[in-house]
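Structure incoming, see below.
All protein chains but one are shown in place.
Chain IDs A, B and C follow the sequence of writing; residue 1 opens each chain.
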Amino acid sequence: MKMNLDLALKLIAGAKDEAVKIGVPMVISVVDEGGNLVASQRMDGGLLVSINMATNKAYTSVAVRIATHVLATVTQSGQSLFGLHSAENGRIVILGGGFPLIHDGQIIGGIGASGGSVDQDIQCASAGERLLKQ
Amino acid sequence: MKMNLDLALKLIAGAKDEAVKIGVPMVISVVDEGGNLVASQRMDGGLLVSINMATNKAYTSVAVRIATHVLATVTQSGQSLFGLHSAENGRIVILGGGFPLIHDGQIIGGIGASGGSVDQDIQCASAGERLLKQ
Amino acid sequence: MKMNLDLALKLIAGAKDEAVKIGVPMVISVVDEGGNLVASQRMDGGLLVSINMATNKAYTSVAVRIATHVLATVTQSGQSLFGLHSAENGRIVILGGGFPLIHDGQIIGGIGASGGSVDQDIQCASAGERLLKQ
Partner (left out) sequence: MKMNLDLALKLIAGAKDEAVKIGVPMVISVVDEGGNLVASQRMDGGLLVSINMATNKAYTSVAVRIATHVLATVTQSGQSLFGLHSAENGRIVILGGGFPLIHDGQIIGGIGASGGSVDQDIQCASAGERLLKQ
């Protein structure tokens, strides 16, 4: 299975449903296995900072092949990957809310959500990511 | 009327219908009146170059308040606005396929399409833009 | 109420009066609700670093919808938003001295001041921001 627009919109819709449920306007983005944007949506009232942040979380989760909240730990001052967050002029994001999209052990893309607290971003992005398995 | 996600998705759907009709996969983006992205969709098979191009056409049509194909003429070498296309590090696009979205004489955003010939991009973006009036 | 040049200049004047009072030359900038610059002034002797810093503080306060000194705390290593400061290639500033401009519960722009200590920057930017309420 490869990423396509229908799948991207389905995952975004799942993340958006969760964002509506918790009442936090989000930007949600999906990229393909090349890290390139497939779709992005900014809910009404979503923060401007989230536009790039959501897409970059999705990109990071593909580029590093790991959920971005895992990066948050190892990139702290004194930890092994400190400094990673300033790579690629800000495209690498170490805040939670980005998940690689994995199907049959293959990475097919990434999803990122931004707009609330880190926990809320994680909650919404993972709500989208879970739909991949259904 | 202000731009919002529902409206952006409606206009993108209109442009996408036209792209399906002519059989050319496009990237279509809508920005708000501040030039900030509201939504973007890359149809399956859409070009990588079109990802930024579509968004930047939408941005340009807001930033300069004119359809981008009009810029194509006046920015040729020897014409009055030659050089405009290198402003803002590539965000200003002078290829057709970007339209300002105007409601009651007010600019509320912009739409951009990229992926085919310039004429095809214009055709699809304007198909989206026309829906604003319905 | 929307941001306009007269209002921006009034707020800048308020911040500047405060900067004169404490004897620290500042750069003060105001952006609109889309994060786009409306006006900027560098007082004689103001630092070169402050030119972008002031505008980016104003931008950040709109993009994240929060005063930038609040970001300073939560973006420290070990805190929830560590890493935010490297988003958007340096446009996101986590140093105090940026305030969202809120009128009737609506964000209409942001003001940023830079040039002194963080406390001085906060003092001057907030002197400008307070004029919005008068």
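Points to keep in mind about this one:
Operating definition for what follows: a residue touches a chain if its C-beta (ideal position, glycine included) is under 8 Å from a C-beta of that chain, and two chains touch if they have at least 3 such contacts.
What you are looking at is a predicted structure, and each value in this text was computed from that prediction instead of being measured.
Displayed chains that the missing chain touches over the full complex: B, C (touch as defined at the top).
Of the options B:15, B:64, B:108 or B:124, the residue whose C-beta touches the omitted chain is B:64.
Within the complete assembly, B:35 is the residue of B:14, B:35, B:97 or B:115 that touches the hidden chain. Residue-level contact of chain B with the missing chain is found at 34-35, 60, 62-65, 77-78, 80-84, 86-90, 92. By the touch criterion stated above, the residues of chain C touching the omitted chain are 4-5, 9, 34, 36-44, 48, 51.
We adopt the following convention: only the chains that are shown with their structure count from here on.
Measuring from the averaged C-alpha position of chain A to that of chain B gives a distance of 25 Å.
The geometric centre of chain A is 29 Å away from that of chain C, both derived from CA atoms. Between chain B and chain C the centroid-to-centroid distance comes to 32 Å (mean Cα coordinates, whole Å). The multi-chain contact residues of chain B, meaning those touching 2 or more other chains, are 36.
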